[in-house]
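With one protein chain removed, the remaining protein chains of the complex are shown where they sit.
And then chain A:
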Amino acid sequence: MAGAAGPAAGSGAAGGDGDDSLYPIAVLIDELRNEDVQLRLNSIKKLSTIALALGVERTRTELLPFLTDTIYDEDEVLLALAEQLGNFTGLVGGPDFAHCLLPPLESLATVEETVVRDKAVESLRQISQEHTPVALEAHFVPLVKRLASGDWFTSRTSACGLFSVCYPRASIAVKGEIKQYFRSLCSDDTPMVRRAAASKLGEFAKVLELDSVKSEIVPLFTNLASDEQDSVRLLAVEACVSIAQLLSQEDIEALVMPTLRQAAEDKSWRVRYMVADKFSELQKAVGPKITLNDLIPAFQNLLKDCEAEVRAAAAHKVKELCENLPIEGRETIIMNQILPYIKELVSDTNQHVKSALASVIMGLATILGKENTIEHLLPLFLAQLKDECPEVRLNIISNLDCVNEVIGIRQLSQSLLPAIVELAEDAKWRVRLAIIEYMPLLAGQLGVEFFDEKLNSLCMAWLVDHVYAIREAATSNLMKLVQKFGTEWAQNTIVPKVLVMANDPNYLHRMTTLFCINALSEACGQEITTKQMLPIVLKMAGDQVANVRFNVAKSLQKIGPILDTDALQVEVKPVLQKLGQDEDMDVKYFAQEAISVLALA
């Protein structure tokens, strides 16, 4: 079919001048119907092009009905369609005609696949804003009602996301109806729908009048928070944040807190986890007074919860919680009500809990100040630095900067060193990789002397690690160190050691020399590069292993721009030319590439 119509369309396009009736719709629809899913998908993704070719009127009268009728397709195609339609208002003739887009989107909002439905809802929300208040009530609200009373759960689930966009612009009578529909979805028979309603509860509350929030949303919230399914209850915790933000202190105390207290002690760990996870948001929403009276005791319980998952989530929030306490009296509260629990967690049985704590605990130093840090926190840091789990130690080391600002790193350096050394030699290469990445930071904080004395040998040892990723990281680590400590330091401590490796019997180590030179040459500058590095590179051009030789070519290409013309012409060029005649294909290739990049031909 497309074959027959194709040429006609082609000639039409050549003759016409942007005429709307240029393309027979059949041709375009054929494309949307193509047997091959991939082609169909491509066509749908260019739906706007098709609409443009058809013009606004035929898009409305022919294309959209077609799309509405042929909704049965692969989800992939439907997803693309749902996305396209959200930006289609202009193509159907502007806001006055936006409602034409509702029928296909309504069908899409009822399909099974969540991703498609969510996208359809997103597009509907977008389009709702383009409706006039009159059109909204005439077309959009009825659609929401139809979805909300659909047979299958999918349409009701989709409806949940649409209430908040039509409520603010609806008339009072319609507002009442909208609330009624939302209410019934909150007590829907299907847990999927209740979950959808619970997850939109906060958003809906925000657009309601304050009185309605108190008289209608709060009871819904209370119900959902005591749903028989924990998957529903935990969503109510999220809604709690939004609702509390809308209410006065007294109202929060009377209307929200009983439910929140109950959630913090829920029999399902998933709900308690959610409370822990949303703790900072909750804290901000309920304000300092309720935080002190209610949330802190709840937090203490979460920190000693029987499920490790919950303890870990709470441990993650320790720093934020402390930061957000009112400054007045903060220190006392932390010292008396939080710190004792933290001390327990340092020796928790679960490594995720300890590592969650280790990732934030250093942040307390700035809040508690120098003396408290030295007296109370330092022992904890030190204990964690000796933890059996490498992740805990890493988390402490990676946050050293917080402590450095308060007490200076020297306090820790005695314990730091064994911890670093042990991590540096950990059997798991990912642990070694992680500690390498903190080296430049540590070097900066510990100073050059300490570094030379204790850490330099580690950095050099990584260069001959048996895992490539470590050798690679070690190389870029050296570059960062040179940037920190300067070229003189490099010349005295690093360069000689790197260059010695050029004579190593292991070709992998010889290549590491080249990689280091690639990384260091720029930081070290012309003089060191020309005088110390270049001779070594050139010498290695005679290596018996081809991999080394083509890396010589690559290195020369890399350091070429740093050298002066003299060195390039006299020293580099002949070597590259020789490599260009190498018997190995790859060596030849890279040598020739270097010659052309350095313009030595």
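A few comments on the model shown:
FYI, a residue touches a chain if its C-beta (ideal position, glycine included) is under 8 Å from a C-beta of that chain, and two chains touch if they have at least 3 such contacts; residues count from 1.
Operating definition for what follows: contacts and distances are computed from a predicted model.
This complex has a chain not shown, and the name its UniProt record holds, of "Cytochrome c oxidase subunit 5A, mitochondrial", "Ribosome biogenesis protein BOP1", "Serine/threonine-protein phosphatase 2A 56 kDa regulatory subunit" or "NADH dehydrogenase [ubiquinone] iron-sulfur protein 3", is "Serine/threonine-protein phosphatase 2A 56 kDa regulatory subunit".
Touching the chain that is not shown, out of A:68, A:87 or A:190: A:190 (per the contact rule at the top). Residue A:114 is the one among A:114, A:129 or A:215 that touches the chain missing from this view. Check A:49, A:347 or A:503 against the missing chain and you find that the one touching it is A:49. Interface note for the absent chain: among A:74, A:453 or A:527, the touching residue is A:74. Where chain A meets the omitted chain, the residues involved are 2-3, 6-7, 9-10, 13, 18, 22-23, 27, 31, 35, 39, 46, 48-50, 52-53, 74, 112-114, 152-153, 190-192, 195, 228, 230-231, 267-270, 307-309.
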